[in-house]
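The structure under discussion is supplied below as structure tokens; questions concerning it will follow.
A single protein chain has been omitted; all remaining protein chains appear in their positions.
Labels for the chains are A, B and C, by order of writing; each one numbers its residues from 1.
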Amino acid sequence: MADLSHAAAKSVTDRLTATLRRVALSEYLVLWLSVIYFLALAPFTPGLVSPENLVNLLVALLPLFLVALGQTFVLITGGIDLSVTSTIALSSVVGASIVNGNNGWLAGQWFAAPVAVLAMLALGAAVGALNGLAITRLRMPPFIVTLTGMMFFSGLAIWFTQSKNIGGLPVAFTRLGGNGWLAGAIALATGAFAHLMLTRSLFGRWLFATGHNARTAYLSGVPVRGVTLAAYVICGFCAALAAVLYTGQAETGSPVLGQRVLLDVIGATIIGGTSLFGGKGKVLWTLCGVLFLKLVDNSLNLLNLSIFTITMVKGGVILFAALLDATRHRLAGSRP
Amino acid sequence: MKTSWWLERGLRQAPLVLFILILAIFGALAPKFIGVANLVNIGVQAAPAGIVAIGMTFVLLTAGVDLSVGAIMFVGAAVAGKMALNGAPLWLALTAMVGVGAGFGVVNALFITRLRVAAFIVTLALLFVGRGFALWLTQTRAMNLPDAFLQLGSARMAGMPLPLVLFGLVALLAQGVLGRTPFGRQVLAVGHNRESASQAGINTTYVLGAVYLLSGVCAALGGILALGQLGAVTPKFGENYEFKAIAAAVLGGTSLFGGRGAVLPGTVLGALLIQSVENGLVLLNADPYLYPLITSGIIFSAVLLDSVRSFLLERACRRKIRMEAAD
Amino acid sequence: MNAPCALEFSGLAKSFSGVRVLTEVSLTVPAGHTLGLVGENGAGKSTLMNLVAGNLRPDAGEMRLNGVPHAPASSAAAAHAGVAFIHQELNLFPNLSIAENIFLTAFPRLGGTPVIDRSRVHARTAALLTEVGLALAPDTPVERLSTGQCQLVEIAKALSQDARLIILDEPTTSLGAHETATLFALMARLKERGIAMIYISHVLADVLRLCDDLVVLRDGAVVGQGSCNEFTHERLVSLMVGRSLTQFFPERKNRPAVEPVLEVCNLSEPNIVHDISFTLRRGEILGVAGLMGAGRSELARILFGLDPYAAGKIIMEGESLGRITPKQLIGRGLAFLTENRRAEGLCLEASIADNITLVALRDQTRTPFRLLDFNRWREAIATMRRAVRLTARADDAQPVRTLSGGNQQKVVLAKWLLAKPRVLILDEPTRGVDVGAKFELYQLIFELADRGAGILLISSEIEELLGLCDRILVMSRGELRADLPRAEFDREKILQAALPVEEGNA
Partner (left out) sequence: SKSRPAASAAGTSSERKLTVGVAFETLQTGYWVAGFEAIRHELASRDYAMLEAVADGDANRQLEQVKSFITRKVDGIILVPKDAQTCLPMIKAANAAGIPIVLFNRPAEKSEARSVAVVADNFALTRETVAYQIGVARASGGRREAMILIGDLGDINAVGRRDGFDAAVKGQEDIVDVVARVPTEWSQEKAQAGVVNALQAHPNISFIFTSSDFLLPSIVSALKSVGKYHKVGEPGHVLLAGFDGDATAYAMLKDGYLDATGVQDVSFEAKQAVQAILDLRAGKAVPDLILDPGFVIHQKNLSEKSSQMWGAGVGKK
């Protein structure tokens, strides 16, 4: 009898360690971490599990996810796009200046909102194309191209508006970001499409090959320049899409919108598992990374910690996640 | 034969040529710009970011990155400021600051070499931790420091402002280490490929660790120079220095993928270039809205020129199979 | 002879994530002897040597170096113990100079300072380079060297370490005949100095000529061991592959057709190639012989649209190719297997599957959205794996980096074969490939030719050219020196034409 229960206990612990091992070695470790973090903090954090808060969390996560999604494409090619934040700001003010009810170019027209959205997306893609062209045609390093892009486009947005915010946006426009369902649908559709593109399309394979070894890829008939260019265009496009959501949430076209999210974007993508050196990345990884980062943010807000503590804890949590990831790679014998 | 020699020479020195070009343009628009006093000014103002960028260059050469430099400056300044306000002598406060830099460097190094966490993440995390900690230390208040700090910034050595002298010394020393010591060469090897380097018998743990330590110390030194000019610590102290430093290094031709780059003239020239543009714009009393547009435009053109240059150089140096039999 | 053996292994074992790569390997190398180590691709030769050189640690067993237990914790420790390792996959830093690569971990310094003594580095490098027969300045950046020259630098580096045991892992793969002879002379001198060597090569003739003892590995276990004169070529081969191999070149059934697929007329690029003209016919295997630096690889690169050319014409299947990218050329049925498989042939971190399907990806997609058809994809991979006989031990999803050198080459070949090219340019395709696999590759080349593809085969192994080709071009210093039909094949004639003509009588 005692023996039996002993054996049972042993099999339970066995299964437990096996499960733990599987979790530790899973490529979705960050997701598991998020779950554990959530469960561990739930009892101490007032309001964390409340439905409104969960909805808030998910809605807040969407635009960041979109920006990070675009960044994933660029990171897979081994590049980086630092100009996403100013792309957000620039398309925000351009969209708002088209659609706003006070002195917008299309103020009051029924088609103002769709035109504004299209213009924003086109602008984002154009900024991405400029980055991409400088990188592929002029052979400039992505970091510097997009760093100067960050300065330039943000300067342009501020100059364009002469520092003023643009309010008075019609509901038809702000609903896209302000309404959680719509925003969720947009992000979900984009995410699913991107996932399909990365895993199933020719372009996706080319993207990874370019990131692994551009030289080999070129010699194997991959249009390396086109693929790289496309990655930056996609990144700009996604940033503009995020700008639609951010602008909708803030109900304002602002030349400084999203200026603080850059490190969050890259941090979330990397925590998810995408490599800064190219050739590795998944939409789901990025989603998990964003989820994790936003969950940490949200819980720290609810815990009513001071700004100092929040900043420090956030750093610590990022480091811890990365440490676990590194350990996982070592256990699995693969490279980070 | 002769012309191609000149062409190659010119191409090799392109960053310098560009720098002189920019000096000439601003000089023509604002004659005061090329006055000795102003040029010295540019040097002094470029010194803090320049020194940080020198440390960053070493890190970039190993294909790493150190995003924590700005936070290190802030924590160091906060600690030094607190000490100075509580009556500690200047040298002690400054030593503590360098100690903070070294400490952060060691933490970075430990995580990156021993625990094998990606440098980007480790230093990003330390950026958050550091800034949070320093904000707590200062309670987000500005701290006005004793005059001793300001005197440090305006002191002169051999007729030159101390910051400029220090900048020059650090640059020379760093270039010496990079170009003339085994360690420097090993940094380049590790940057090309960490695994190959370790197979070639290089102690990569040591090299990487040392590089982050260096970067931390350089950040602290840069912080000291910034304190010497400002005489105060504010909550924004050191903010965005990581980008400034990386920009200066990359502008000077250092690759973010490691293995390629130099402190002299490279990074130093990069830091001076950025500062010259800002300085020139103020002298021209340019419209503030145009600052970011012009600055980014000039940095962009500089890097564009550099990439055109390396492309042409590569072509000029393409391997030749047949000796020129004709002549 | 009572001197301790230079190196002794007993019961060494090693596995990678559960897969056994070495089992119970025991062998000895007497001091001053040269041990030949042969085996198929993936037999575990490099892995075994990595244990000695401290890059990997054995799971079981022990090593003794000069009688002392040898368990290096790192390659630095192994080098300190007197082991020098010339890697199969070259391990140099292109961003550093030759001298810096050689002395990277052992720079002579100025007095007690940490400053490099440049003049001493320079002088010692110059001496080493003379010894290996490389006429280059010590401060030449390594990125400007060809693969062959890199190999010589690796050897110079091993010499610089004053090692007691030198491991040479396929050192001749990219050396020309002349350089190889220099290397062998050098090895003879080293042997006189009493230095023990382990020589790994797939050129069995060389192994039989150079070595005192031989060890044959198969699937990670020793299957044959003894003094060199106990072995013959045939016996070695049958030990290696586990069955007897009666011929080294497969039977060629078909003869080439007459219609040309690729015509090159008066192709010139200053300092690279000069006035090259030839015609490649359907089903023909056209060899290109030449010494190292003859410009053969450069010619191939121009043909594949990688480098520009100043004058001349390239005509493929009747159409003139202007400036045209590799992608377009591939679309027209051209394929190019480069000589540098790690940098240009493979995505090392990507999986075997992804590498194999990279060129012909479009054929694995399905309309309407051109999404990958995974069934077709898997099928293509399986077919190609069978066709090139890739080791069965490797999983499709495994990164190519983990494959042995020969298997990596098979992956590159598989990648190109999957695209069903009509003109195939092969630059040193059998470099580092074992005899058994070579035979299979030859068969593949023949099959391809039989299906009507034209094949331009650049090779430094004259035997291979003689055995495979319908016609051989000989290049020297960027010029075409001879165009020999099969009837005129003659080793001496080829060598003669390949030697650079002195400037005076050019």
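Basically, a contact is a pair of C-beta atoms (placed from the backbone, for glycine too) under 8 Å apart; a residue touches a chain by one contact, two chains touch by 3 or more.
The shown structure was predicted, so the numbers you read here are calculated from the model rather than taken from an experiment.
**Q** For the full complex, can you list every visible chain touched by the one that's not shown?
**A** Hidden chain, whole complex, touched shown chains: A, B.
**Q** Among B:123, B:204 or B:279, which one touches the chain that has been omitted from the display?
**A** Residue touching the absent chain, from the options given: B:279.
**Q** Using the touch definition up top, pick the residue from A:196, A:307 or A:324 that touches the left-out chain.
**A** A:307
**Q** Touching the left-out chain: which of B:95, B:181, B:205 or B:234?
**A** Selected residue, touching the omitted chain: B:234.
**Q** Of the residues in chain A, which ones touch the absent chain?
**A** Residues 46-47, 50, 52-53, 56, 60, 63, 158, 163-167, 178, 246, 249-252, 254-261, 297-298, 301-302, 304, 306-307, 310 of chain A touch the chain that is not shown.
**Q** Please output the residues of chain B touching the missing chain, sorted low to high.
**A** Within chain B, the residues touching the omitted chain are 30, 32, 35, 37-38, 41, 45, 48, 135, 139-142, 144, 150, 153-154, 226, 229-232, 234-237, 239, 275, 278-279, 282-283, 285, 287-289, 291.
To be clear about the criterion, only the chains that are shown with their structure count from here on.
**Q** Counting only chain pairs that touch, give me the topology of the graph as line, ring, star, complete or other.
**A** Graph shape here is complete: every pair of chains touches.
**Q** Which chain pair shares more contacting C-beta pairs: A-B, or B-C?
**A** A-B
**Q** Calculate how many whole Å lie between the centre of chain B and the centre of chain C, each centre taken as the average of the chain's C-alpha atoms.
**A** Result: the chain centres lie 42 Å from each other.
**Q** In whole angstrom, how far does the Cα centroid of chain A sit from the Cα centroid of chain B?
**A** 30
**Q** Along chain A, where are the residues that touch chain C in the complex?
**A** 196, 199-202, 205-206, 208-209, 212-213, 215-223, 279-280, 333, 335
**Q** In the complex formed with chain B, which residues of chain C make contact?
**A** That would be residues 53, 55, 74-76, 79, 87, 91, 93-96, 100, 104-105, 107, 109, 114-116, 118, 144, 146, 271-274, 293-295, 298, 477-479, 503, 506 of chain C.
**Q** Could you pull out which chain B residues touch chain A in their complex?
**A** That would be residues 67, 111, 115-118, 120-122, 124-133, 135-136, 140, 243, 246-247, 250-251, 255-257, 289-293, 295-297, 299-300, 303-304, 307-308, 310-311 of chain B.
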